[in-house]
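Missing here is one protein chain; the remaining ones are kept as they sit in the complex.
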Amino acid sequence: MAKTTYYIPVGPIHPALKEPIRVEAEVEGEKIVKVDVKRGFAHRGIEYMGMKRNAIQTLYLSERICGICSISHPYAFVIGSEKALGIEAPPRAQYIRTIIAELERIHSHILWLGVIAHEIGFDPLLFWTWKGREKVLDILEAITGNRINYAMYMIGGVRRDLKESHIKALRDMITYYWEFTEHMKEVFLSDPVYKARTRGVAQLSKEMALKLNVVGPTARAAGIRMDVRQDIPYDAYADMDVKAIVPQDIVGEARGDAYDITMVRLYEIEQSLDIIEFCLDNLPEGKILAIPNYVALLNKIKKTEGEAIGAHEAPRGEVIHYLKYDGTRDGPAVWKVIAPSYNNINSWAPLLLGAEVADIPVVVAYIDPCMCCNDRVAVVEDSSGRLLDYSYLHKKAVEKTRKLEKELGVRR
Amino acid sequence: MTPETIFYAIGMPIIGVLLGLVYKGIDRRVSARMTSRIGPPIRQPFWDVGKLLLKETVVPENAVRWIFNAMPILAFASSMTLLLYIPFGILRAPLEGYGDLVVILYLLTLQALAMAIGGFASGSPFSSVGAQREMVLMMSYEMPFAIVITGFALIYKSFSLSTIASTPVWSIVGPLGGLGVLLLLIAFLWVTPAELAKLPFDIAEAETEIAEGMLAEYSGRNLALFYLSDAVRGFAMIALEVVLFFPFTLSYLFGLNLSGAALYIAEGLWFLFKVLVLYILAVTLVRTSFARFRIEQASRIFWVYVNIIALLGVILIWAEVM
Partner (left out) sequence: MTLTAEEILERLKEKLGDAILNYEVKEYKMGVKRPRTYQEIWMEINRDAFRKAVEAIFEIDYPHLHFIAGEDVGEALTMIYSFGVFHSHPWGEVSIVMKLDLPKSNLVLPTITDLMIGAETNEREIREMLGVEFEGLKNKRHLFLPDDWSEGKYPWRRDEYGVEDMIKHTHKSVREIRKQRGEQNG
């Protein structure tokens, strides 16, 4: 009797998936008949660590949760902390925070567009979009000093001010991206092959999206008008009326497939440009920190008993932080982080069932997964099953480097 | 056996491999430049082959060992044989008279088949899925390919490539037949990337879906042989296209009156130039401007649209010839 089903493992190391997660699919011909998602390959115990540190350390630790949306977690953290502590950031700081968050959304969305192009085998588009993405990364570097992990936010404000030259550069960037986004829309939305590969793939109905608790562009593509910036606004978003971008507003109907999500992301780039422009036009003057003295801030936190939810609309969806200060420590007593991918990965199993092997990369990539979770105990064993400890591995690594240096004739 | 045949038997494969790899290098370079990258040096494919030959050849535990090892050799041998059937410009094909277009069709198929069988034999799920896809794809594109060849047979009343190469096809067909040949060319251009497993039809090797598919388990010498046969196949396929559709020689175009060695060298270079231009247009440009199709989309394209184009071409030719 011939075997009719194959078992295809995707990840934790697979060209379609540059993130440590495992999808196990059973395949009959080209159809997937059984699917299982395994997570937790990069669990680092960040929440646990955060509950042992002070609030400012935790703030920058939260930045390390995710490499791409690295400002989203600090944003939710500062919003939550400010709500719990009852302090308000100065107006100028609020606007600067919004600008940084929107810059990040632009670079994250362009990154996704490149990735999805790569997943369907359209590498030239990947190169082109990522070349366009460099501009916003340069701006971020100019403003914050880093391409990622900006370390810009502080509870009650921001750490760096925007200078006149920054504002000029930002305005140039906006002009550049209006044009670039126009090109991208043309390329992505009117390309027949792109349409053929994404139309009807990863299709999520509105009802299913609600049940699966998905967030962000994934939910919006399914037609749910859900956007933290609109539902419970904060900072500069509260001064403008942000409207959730849904496909039914653009083309009349929402199908919730990978094509719709592309559309949502493309239009969100334009929305971000509008938001940045608004912020620059209305940028208030004044100081940038509510409590400039960090020791005073930590003391205040130590004396505060309170809890709050901080929410931010990250490029991939809603980031929610629950914080509790118990009045004894200068850090959070309870800290719970929900990243967008935490919810969005829920959609993989139902979407992959009955799909084709060729759709795996698209389904997997369309939510723009980002494994930001907590510690796996690192235990390395050698071939005989003997445990190797940290100092031994470090010693070996140093030896190897020395050997390489010798071979290559590099002088230290 | 004349000295000439011995020269051909040894010289042609070497020249073919050289040219195949050079064209591959140029293809990679041009593709990189089109996407604003610098790209590898043109000699990179040579380094790649050299590196692969030095590497260990791993055979997976649950592979069928002898099939797994035999298939790269079969693919390489068939691509070498294929070279011997292709006339270089005015230089006649070494094996002329021993086979014709139908043999070429089979030799091209044989390579894809060897890869598919190797994929099935490697015992990896990725390879199996890749091999299945290759089989489906093969069944789809061989049909229009065969129709194109039938069209030429109708015009020349012969399957012999030398006959076809001796007279440009455009000079013996009328306006109706010319339109037919044009349609055949379009169909053939669609078949080219599929035959060469290049984007948008590299479905069987889709890197992001099934991790190189049929080739997933191949390494070292085996992979080098597949690499070489792929390079040679690329060159041979485009050369065939040039012979069929653009057979214009220098002397024919410009009325040059060369003779002896000068004639052969000039015509040879001219032929290589034509192949290069067509290679860049039909392979490099196409693969840089398309995304990968899904297998059922690719099947539909070939079974429905390309078949219709090819059949229409044959009907037009037939209407003129009859």
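Odds and ends about this structure:
All chains are identified by letter, namely A and B, in their written order; residue positions are counted from 1 within each chain.
In this text, a residue touches a chain if its C-beta (ideal position, glycine included) is under 8 Å from a C-beta of that chain, and two chains touch if they have at least 3 such contacts.
Since this is a predicted model, take the numbers as computed values, not measurements.
Shown chains touched by the missing chain in the whole complex: A.
In the complete complex, the hidden chain is touched by one of A:H14, A:K83, A:R197 or A:K300, namely A:K83. Between the chain not shown and the residues A:I87, A:L210 or A:I250, the one that touches is A:L210.
The residue from A:M152, A:I345 or A:I360 that touches the chain not shown here is A:I345. Listed residues A:V33, A:A238 or A:V251: the one in touch with the omitted chain is A:A238. Chain A residues in contact with the hidden partner, per the touch definition given at the top, are 39-40, 43, 45, 47-49, 52, 83, 91, 94-95, 210-215, 224-226, 230-236, 238-239, 241, 243-244, 282, 284, 309, 311, 318, 320, 322, 324, 333-334, 336, 338, 342-343, 345-346, 373-379, 386-392.
In this text, only the chains that are shown with their structure count from here on.
Averaging C-alpha coordinates per chain places the centre of chain A 44 Å away from that of chain B.
Interface residues of chain A, counted against chain B in their complex, comprise 6-9, 14-16, 27, 29-30, 117-125, 127-128, 131, 191, 193-194, 196-197, 356-361. Listed in rising order, the residues of chain B touching chain A in the complex are 31, 34-37, 125-126, 128-129, 132-133, 199-200, 202-203, 206-211, 288-297.
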